[in-house]
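Once you've had a glance at the structure underneath, I'll fire off some questions.
Removed from the display is one protein chain of the complex; every other protein chain stays in position.
Right after this comes subunit A.
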Amino acid sequence: MYYFLNDNMQYSKSGIEHAEINRLDLFKKHHVPAKIVTRVFSMKLENVLQQSGIAREDFINLFEFFCGSMHVATKTFTMNDLSLPVNTTSTRKDNQLQIFSQGKMLMIIYFRQNSEEISNIQYFDVNGRTLKMTWWDVRGFKCLEQYFDWDGKISQEQYFGPDGQVHIEKNHLLDRTGKERISWKVVNYHQGSWVFTGMNDLTRFFYDELNANGEDNVFICDRTVECDWGLFHMQTPAKKVLHLHNDHVSDPSDMLHSTLNNNYTNALNNWNKWDAVISATPEQSKDIEDRFGKSIPAFTIPVGYVTDAEIAAKHQDFEQRQKGLIVHVARLAPEKQQNHSIQAFAKVREQFPNARLELWGYANGDIEKQLKQQVADAGLNDVISFKGYTTDVNAVYNRAQIGLLPSRAEGFSLMLLEAQSHGVAMIANDVKYGPSDIIQDGVSGILTEDGKPEQLAEAMIKLLDDQSLLNQYSDAAYENAKRYSEDTVFEKWQRLLDYFG
């Protein structure tokens, strides 16, 4: 079995989640058993998986694993399923139903947004003290209880399975300095109980249990900070593969000596614990070998591909694209440098008043505020728009004439490949890694230097100035994307699969 190790799966996905889903689809198509594995608890996981198009049998979550809730048929949980005690009165307030017994609050029932489904129930004692908060999974079974101690602190959380039993406990007890120090207990699993010193220790146990399936398993670690401790400390033997999703150093001007990227420091310092390393571009594989040697094989495998269906699909008519529409599709984050796009677009707009810039992507932190301020200050509010996250990014590419990717660094840039496969001419910084591999400079796109937004502006003006040139670039982009067909990419996976036999 191939396990793809991640921390969480949410509605908004980063490049790592997209890479895993692409990989899963490819493995499935070629009948290679694989599963995405996550550690973080979610009561809404069922909905997330549906939205993500991930089948239940291809996914394992730590909490669902121990609670036995991987395959549960959805049923409703409304007031019709809850029998209120006799001799109580109730009052409805927005999405709450308050239940009173002998004039004292007994419990509060909370409903999901715009729904009659019950989300959680809060219980009180005779003195009005909260005893516990009980939560229901979206599939309609009780999945979590939180207990409040005498000081009103949640001292323990218990995770339940559909069998009504506790299977995991999260203890919020204190260390000697009075700070909370989380520990975990697995209960009613193989009739025994274990206590774990923290999430890493629990993860380690989880991975060993996944490994106990009687097969020789390969664990591909897609998120090192969260997953590698557990992976390194497994007590049973398994194959461990480091999958890089970003530049592994912080200063690309000195690949051999500069400080390692924080996210990969521990993983790369423990180089000898890996059985293989995967990079998405040949350039990164070479940099890795130069710095760390060849004691383990470095595989080069793109994290994305163009499906056969997409290659066969009818190309968008160039005339149908919105004239002058430029898109920047990426997480709003400092390293993606949307500020350079905005700066460059200001110049473009002077020459092409009908040009528009759309920024697509979800934001972490207060970067959105900063960028919006920049747009306002430049007086570009009516020509630059923040569109947020979309699951239908293909529709965006089909409308656009030009795409921007002025990132400081990339691991591969799925976005580049997707855009090209939809005939979008791309202007991107020639940084590690990806752009120079994916774009054919001067043919399907234009490479620029990082930190020089004037080059971005130049490239945009060049293309917008000559619509027939732009059309050529668009056709070339479609052609270029074929280099990353499913079969081509799977061939690269096959080498790894053969290596692990």
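Annotations for the structure displayed:
Assume a contact is a pair of C-beta atoms (placed from the backbone, for glycine too) under 8 Å apart; a residue touches a chain by one contact, two chains touch by 3 or more; residues count from 1.
Just so it is clear, contacts and distances are computed from a predicted model.
One chain of the complex is hidden; its UniProt record names it "Glycosyltransferase", one of "3-oxoacyl-ACP reductase", "Phosphonate ABC transporter, ATP-binding protein", "NADH-quinone oxidoreductase subunit N" or "Glycosyltransferase". Here one chain is not drawn; of A:K153, A:K387 or A:R495, the residue touching it is A:K153. Note that of A:N188, A:Q343 or A:S485, the residue touching the chain absent from this view is A:N188. Only one residue from A:M43, A:L131 or A:A333 touches the chain missing from this view: A:L131.
Checked against the hidden chain, the listed residues A:V40, A:M70, A:L84 or A:A333 yield one contact partner: A:L84.
For subunit A, the residues touching the chain absent from view are 82-85, 101, 106, 123-127, 129, 131-132, 147-151, 153, 155-156, 164-165, 169, 171-176, 180-181, 183, 185, 188, 190-195, 197, 235.
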